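Below is the structure I would like to discuss, written out as C-alpha cells.
Up next, chain A:
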Amino acid sequence: MTLARRKFDTLVIGAGGGGLRAALQLAQADAKVAVVSKVFPTRSHTVAAQGGINAALANVLPDNWHWHMYDTIKGSDYLGDQDAIEYMCRAASNLVVELEHAGVPFSRLENGNIYQRPFGGQSQDFGGKQAARTCAAADRTGHAILHTLYQQNIRAKTHFFDEYFAIDLIKDEEGVILGALVMSIETGEPLLIEAKTTLLATGGAGQLFRTNTNAHINTGDGLAMALRAGIPLQDMEFFQFHPTGIAGKGMLISEAARGEGGYLTNKNGERFMERYAPNAKDLASRDVVSRAIFIEVQEGRGCGPSGDYVNLNINHLGEEVLNKRLPAICDSIRTFLRVDPAKDPVPIYPTAHYTMGGIPTNRQGQVVVPIEHGEEPIPGLYAVGECACVSVHGANRLGGNSLLDIVVFGRAAGNDIIGYLREHRYHRPINESDVEQAMAHLTRWDRKGDGISVAGLRGELQAIMEKYCGVFRTEEILQQGLEKVLEIEQRLDDVVLYDHSKIFNTARIEAFELENLVDIALATVKSALSRQESRGAHSRVDYPERDDKHWLKHSLFYKQDRRMAYKPVRLKPLTVDTFPPKERVY
Partner candidate 1 sequence: MSWRAQGLRTWLLQRLTAIYMALYLLLALLVLYSHPVTGFTAWHDLFHQPVINIATIFMFASIFYHAWVGVRDILVDYVQPQPLRFMILTLVSILLLALMLWVVFLMFGVLQG
Partner candidate 2 sequence: MRFLIYRYHPEKDQKPYMQAFELDGLDKNKMLRDALLLIKKQDESFTFRHSCGEGVCGSDALNINGTNGLACITPLSSLKEPVEVRPLPGMPVIRDLVVDMAQFYKHYREVKPYLVVTDPEPEVEFKQSPEERSKLDGLYECILCGCCTTACPSFWWNPEKFRGPAALLQAYRFLADSRDQAHDKRLEELDGPYRMFRCHTIMNCVNVCPKGLNPTEAIHNIKRMMMKDVV
C-alpha cells in the first residue's frame, strides 16, 4: 500500500488560538497552509479561556507596556526571558486592536472603548497600585477570540484537516523537519503531509493530573512529538495550579471573579489572603494564591464537612454585575455545584491548569536546541502557545497572558515562516527511511492479545502525578513519583487495544495520547526532582527559598537517557534595562 501524500508550504498542527493566528498570517500572505486538528477548530481548548487578554491599553486606569513587562517578569519569578517578554508586552496593544478589528466582541466601556478589568499580579508604576489590564469579552474571551480567528481563517481560505491526529514529525538525516505523519480519525488512514515548515501549536498537557481545568484533548501531543524527535522540553517542572477550580471537579472559575471584586474566605470567614499578600490580597499571583489555599486547608481552616476547600465569595457583587461580567461562570457554578453564586459562596480548590514549560523556542517561534555555544534553530520547525516555552511565563504565568502569548507569538511565527519560505522555495525530498519510525509508531497499536487497558493506565498516571507532583514537593515524594512513572512507562508495553477497527476509533487515539502523556509526565517529574529550589509554581518544601545563584536557569529534559541540561535565562531585554531578580512579594 502506498502512503497518501499532500504538499503544503506550512503545516500547522493544532487549531487553537496560536495555530489559527499563525495560519491566518500565512494564509493572508498567500502561503499554502494546512491546519491539522484532532477536533473541529472551535472545539480547541482556547475556547475555554474566560477572563481576558492583557494589553496596556490604559482604557480604565493608567498603564503602559513597560509596567506590564515588569509584572510579567516578576510573575515569572524572574525565570522569564526578558527579551521575549518585552517583545510580547510591546506588541500587546496592537494585537488586541487587531483582534477587535477582526471582530472579537469585546465588552465595552461607556465611551465605546474596550472594557478592561483588574487581574492577578497587575500593577501600575512597577509594583504600585492595582492595574486594570485585562481586555475582556464578558467571561468568554477565549471563546470570542477562537471563534473570530477561525472565522477569519474561513475568510482567508485556510485549508483545514479537521479530526486528523498527528502521529509524529518527519525529520531527514540532516535534521530538517519535513512535515508530519497524520491520521484521519474518521477513516483511520495515515496521511503524509509534506511541508517546508511545520508549526506545533498543540497546547498544554493538563490531562497529566486527575483534577484539572483542561479538556480531555489536552494531552500535550506536540510536546511528546518534539521529545521523540530528539528535542528537549524546557522548564517542565513549572505547572500552574489555578487557585479557583470548582472543588472536587476542577472546572475553571476565572480569575475575573476576583478581578471583579470576589474574595476568598476560610471556615472562620477570614479573608486569609490578607495574611499571605498584604497588598495584592486576592489578586496576588496564581502560585501565591494556590499555595495559600493549600496551606489553609492543610492547617485545618478549610470549609465544608471534610474541610477540604475554601470559599469564593461573589454574592456581594449583585445580580447585575454577575450577569453582565461573569455570566458563563455563574452558569457553570449553577450547573456543576447547584449553588446560586448570587446568594451563596462557591467551594473552590486549586486545580491543575497550565503548562508553563514546553518546546524551547526563540521569540520568532523557531524551535531552538542548545549547541556548544548558545543555541540554534531546528530548520523548518516552529512552536507557539502553551506547547512552546519562549519563555514569557517563566516559573509562573500571569492570568490574561496566555491569550496574549498565543496571538503575539502565533503572529510572530507566521511572519518568520513567511521569510523562511521565501528562502526555501522547494520541498526537500522525503526518503522512505525518514517515515519509517513514524509508521512503526502508528502500527504499534495493531498488536493484539491480552493486556492492560488504556483508560486504566491513564487514570493511574493522573493519580500518581497528582499525588507525587502536586503543589508542594519534596525530594522523597518526587523520587517516589519518578519511580512510579517509570513503572508506568514499563507497563505501557503491555497495553493493548481490544478495538482494532479503523473508522473513528477513539480508543486508538487515546492510546497515542497515553503514550504522549507518559513521556511528558517523565519530563515533568524528572525536571521537578532536579530543581533544588522553590520558584514560582515549583514549591520544594525541602528547598523553600529561591536560589538565583544556582538556579536562575532554564532546565531542559531530553527523552534519550532522560538527561537534564540547563541554559541561561535571557536577562537582557530588547531596548530597556534589565529587571534584576529581587524578592517577590505581593
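The candidates came about this way: all candidates are chains of the complex that A comes from, given by their letters.
In the analysis below, contacts are C-beta pairs under 8 Å (C-beta built on N, C-alpha and C of every residue); 3 or more make two chains touch, one makes a residue touch a chain; residues count from 1.
Here the structure is a predicted model, which is why all the values come from computation and not from measurement.
Asker: Since the rest of 1 or 2 are in the complex but keep clear of chain A, which one touches it?
Answerer: 2
Asker: Contact residues on chain A for candidate 2 in the complex?
Answerer: 39-40, 42-45, 47-48, 96-97, 100-103, 105-114, 137, 140, 143-144, 147-148, 151-152, 154-155, 186, 215-217, 251-252, 328, 331-332, 335-336, 338, 453-456, 497-499, 501-507
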